[in-house]
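Excluded from the complex is one protein chain; the other protein chains are retained at their positions.
So that you can tell them apart, the chains are marked A and B in the order they are listed, and the count of residues begins at 1 in each.
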Amino acid sequence: MTGYIISVLVSAGIFALLAQGLNLHWGYTGLLNFGVVAFFAVGAYTMAVLVSVFDWPLWAAMAAAMLAAAVLGVLVALPAIRLRSDYLAITTLAVGEICRIVLHSSPGVVDLTGGPSGIRGYSHDFFGLRETLGLQWMTGLEFLMAAVWIVVLLVLLVVTVMIRSPWGRVLKGIREDEDAMRALGKNVVAYKMQSFAFGAALAGLAGVFFALNLSSITPEAFLPMISIYAWVIILIGGGGSLLGPVVGSVLFWALFNATTFIPSEWMSSQDAAYLRLILVGLLIMVMVLLRPQGLLGNRKELLRESRH
Amino acid sequence: MKADTELATDPDAGATAAAEAEAFLTADDVVMTFGGLRAVDGASFDAPLGRITALIGPNGAGKTSLFNVISGFYRPRSGVVRVNGVDRTGKPPHVMCRHGVARTFQLTKALARMTVLDNMRVAAPRQVGEIMFGAMLAPWRVRAQERANTTRADELLERFGLTRLRDSYAGELSGGQRKLLEMARALMLRPRMLLLDEPLAGVNPTLGVQLLDHVQALRDEGMGFVLVEHDMDAVMRVCDAVTVMANGRTIARGTPAEVQADPVVIEAYLGAEDD
Partner (left out) sequence: MDEALQLVADGVVVAAALAVAAVGLSLIMSVLRMINVAHGDLLTVAAFAALVCVNAGLPLVIALIVAAVASALIALGLELSLWRRMRARGGSNFSLLLLSVGLAYVVRHVLFLIFGEETHQYAPPTRELAIGPVYMTREGLTVVAGGAVCMIGLAALLKWTRIGTAMRAMADNMDLARASGVDVARTSAITWVIVGVLTGVGGVLLGIGGRIFPNMGWNIILLVFAAVVLGGIGTAAGAAVGSLVIGVGQELVTHSALGLPPEMKQAFVFLFLVVALVIRPQGLFGARRYV
């Protein structure tokens, strides 16, 4: 049972960060990003490559990972941000797949990423921190859980301050009515870019912890499914609420990992995995149909008439 | 990656008083096309400060398109838009705002899921807190600005009789209240020229009179207005100058009395009614 709780909390922490990034995009700015996995992957790989190939210290590699994800965010947003919302969704979905394929097979890139065989040996520094901090009594997983949740809370604090500041007020205004904000003298494109880059950086940070949770990462760990998980979490928690991604993520993983309790005589572990994904799909459908505002939200977020 | 909120001094400060008296906002020979359709076909127009200038014409004359060109929402195919004597053709709306030109919309754009007060405050220009991470880097400055902007917002809400709705969501307001809010919100920008797109459409007569009283009072304080409006009685009553458009061109301009007597204008309106 403890094992279940810790594994839920580790995944929930990582995906709370990822979903908070998506929350900035969708919940606060109204941008339909279906490719958060791209930023997640770039964050994970940047950290892994810098630490294991170039011997960077972990903290610097982490900062670089966030920066790299933010830069990719800007590069994607630069042309795509003006697209109508459903086309933005398809474009970002494609960008996620491009990233995965490039990490998997692009000449030049695979020399660093190891292509399909992946990359390993980047997590010693992190788990070594336990000794430095005198926390040897913790298992590695417990240490990761503690670290990830400290980061989740820090990020929550930063995002809360930002969203409640005039900057966040402009983002909400853009979500409500872009043209009105343009008429009020706001450079809408610049704000969307900032939101996109910031959310991407958070996704990159999530990717770092995702990598630390695995002894090696391969491109196959970054399927579009990751983006879908983030969406389910937002749907559960409610877009445009600060705690939504955190609560949504805990609920999602508690439910998701609960399938491990299915006795193996009932169902093979492979079948249980399929069942889990059926559950994910059903969860999306049920949330959209019954509670589009999420469990925490109290406003009609999704049902508002699209202006396009 | 920088928001347009830097604290600039008024870029128009150096302009001469003579230029202002001539016309603060001018459009010269503007052409705007959609596909094959020439919505605006060589229209010229000017609006001085301290005056209410009406832009009228039969449906499909191109008023709204011209309006969108001068407020920066459309980029014209050709022609020149000047603000205070400086060419600002095709500049985006946020740049036009910075140079003192603001607008409202025919169909109001209240930010429904934000409070009336936030609708007002979000409009304040040059907020340090609107720079990314601004609230973290200079929290005390942001707080001071926020206080000042709240005071200003409250003054305007008071002036427009919206004080008791201050904390309601804008989505809960009636159509007429939204029109008032939108105008009050535009005034947060401290514009020198405000473009009003059919301010009386969908507003009950009492509220309409109130709205025009505000416009006249603000004109007397020195602001300029451009009005696209269908209500001819209102136009003739409050406007200082009228420009008439038909088929994408300006066909007449003058005082309300002159324009009303102009046979070209009468013919344009009668011709349009024949369709």
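The working rule: contacts are C-beta pairs under 8 Å (C-beta built on N, C-alpha and C of every residue); 3 or more make two chains touch, one makes a residue touch a chain.
This is a predicted model, so every value here is computed, not measured.
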item: Of A:A60, A:L135 or A:V288, the one touching the omitted chain in the full complex; value: A:V288
item: Per the touch definition above, residue among A:S105, A:T139, A:T160 or A:S215 touching the missing chain; value: A:S105
item: Residue ranges of subunit A at the interface with the undisplayed chain; value: 32, 79-80, 83-87, 89-91, 93-95, 97-98, 101-102, 104-107, 228, 231, 235, 271, 274-275, 277-278, 280-285, 288-289, 292, 302-306, 308
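Please note the rule applied: only the chains that are shown with their structure count from here on.
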item: Chain centre separation (subunit A, subunit B; CA means) in Å; value: 42
item: Residues of subunit A that touch subunit B when the two form their complex; value: 74, 158, 161-162, 164-167, 169-170, 172-173, 176-177, 179-188, 190-191, 193-194, 197-198, 299
item: Of all residues in subunit B, those that touch subunit A in their complex; value: 1-4, 71, 73, 92-94, 97-98, 102-105, 109-114, 118, 121-123, 125, 127, 129-136, 142, 146, 185-186, 188-189
